[in-house]
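A single protein chain has been omitted; all remaining protein chains appear in their positions.
In this document, chain identifiers A, B and C correspond to the written order of the chains, with residue numbering beginning at 1 in each.
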Amino acid sequence: MSEFAGLRTLVRQFVDERDWDQFHTPKNLASALSVEAAELLEHFQWLKTGEAAELGQAKLVEVRHEMADVLVYLVRLADKLDVDLMAAVAEKMVLNRVKYPAELVRGDARKYHEYKSKPDQ
Amino acid sequence: MSEFAGLRTLVRQFVDERDWDQFHTPKNLASALSVEAAELLEHFQWLKTGEAAELGQAKLVEVRHEMADVLVYLVRLADKLDVDLMAAVAEKMVLNRVKYPAELVRGDARKYHEYKSKPDQ
Amino acid sequence: MSEFAGLRTLVRQFVDERDWDQFHTPKNLASALSVEAAELLEHFQWLKTGEAAELGQAKLVEVRHEMADVLVYLVRLADKLDVDLMAAVAEKMVLNRVKYPAELVRGDARKYHEYKSKPDQ
Partner (left out) sequence: MSEFAGLRTLVRQFVDERDWDQFHTPKNLASALSVEAAELLEHFQWLKTGEAAELGQAKLVEVRHEMADVLVYLVRLADKLDVDLMAAVAEKMVLNRVKYPAELVRGDARKYHEYKSKPDQ
């Protein structure tokens, strides 16, 4: 079984055992995903460099768990919306390549619509 | 190559072509992940039932793309922190089974610490 | 003293007593604000109607405290960026009135750019 199919099955089983499907509207799952992403961010919010070394080993374990939670809700939402995540990334990366042409944006972190107003283009 | 290894390679290549690694501290990636999760949530925020049908086809395409963005940043963060996402989920699901025993939480969506104060336990 | 000036002073004093100004870059404060907003959202994420009555009294107290945290970080960020929040709202409401003309959007919750493509306009 592929990794994503395996995750989907694992999460489905966990949810079914708890009769939690009733809470899992796509809207609620999108909220939960957003909340988990913020719990992940919380571990980094006061760091100065923001690098892994500054985080420390104990925090890194918590960070791993928050990342797992994000993935679990993402996989669950994909299941409910019938989204193939691998295909979605492939599709989005094509769009990103158009929005952010390498030769134009190299070393520059602005959003794509901000490039349009560059005077020399 | 496994799905996650494939995604990691895809994202690395995209980043390297743009010389964006310099922006990708774990802290910044955690912010970006959180921002993408909120963009995903935005599509659902005023829905009444929150079900997929209420979303509509055009919105579902946008939702797929936001889900892809969330996954891309999650994979990138995992790469920078040397986190094996499949292992992290396996590990977290064990903890979740302890925190949320099926027989105790069935049909109940409260957080684990709220169960502790139930008078009849 | 006006309410916002009072809040600003209160927060400044709290921060100075703890020597926390060193952590309060606008970027870090924006992260913290976002994290607090997610903690607020967490209390609502599994609700079915999403109405106040469904929340219950005990949760409402927690919600009040999360709202206070959001306001505290917003006031702090405004202080660091020299933003007059009352003036900012006045300014933004003018823009909102242009983006969302009452006669056009009545009873409709779509984003402003979605109106542009309505066939009958």
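The working rule: a residue touches a chain if its C-beta (ideal position, glycine included) is under 8 Å from a C-beta of that chain, and two chains touch if they have at least 3 such contacts.
Keep in mind it's a predicted model, so treat the numbers as computed, not measured.
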For this session: Would you mind listing the shown chains in contact with the chain that isn't displayed?
Result: A, B, C
Exercise. Which chain B residues would touch the chain omitted from the figure, given the whole complex?
Worked result: 23, 28, 31-32, 34-35, 37-39, 41-42, 44-46
For this session: Just the residue numbers, please: which parts of chain C touch the chain that's not shown?
Result: 2-4, 6-7, 10, 14, 17-20, 22-23, 25-28, 30-31, 33-34, 36-38, 40-41, 43-45, 47, 49-52, 55, 60, 63-65, 67-72, 74, 77-78, 80-83, 85-86, 88-89, 91-93, 95-97, 100, 102, 105-107, 109
Problem set entry | Interface with the unshown chain - residue positions in chain A | 31, 34, 38, 46, 109
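We adopt the following convention: only the chains that are shown with their structure count from here on.
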Exercise. Over half of the interface residue numbers used by both chain A and chain C, so same, or under half, so different?
Worked result: same
For this session: Could you say what rotation angle superposes chain A on its sequence twin chain B, using C-alpha positions and rounding to the nearest 5°?
Result: 180
Exercise. Using CA atom averages as chain centres, what separation in Å is found between chain A and chain C?
Worked result: 23
For this session: Could you grab the centroid distance between chain A and chain B? Build each centroid from C-alpha atoms only and quote it in angstrom.
Result: 4
Exercise. Taking each residue of chain B in turn, which ones touch at least two of the other chains?
Worked result: 31, 34, 38, 109
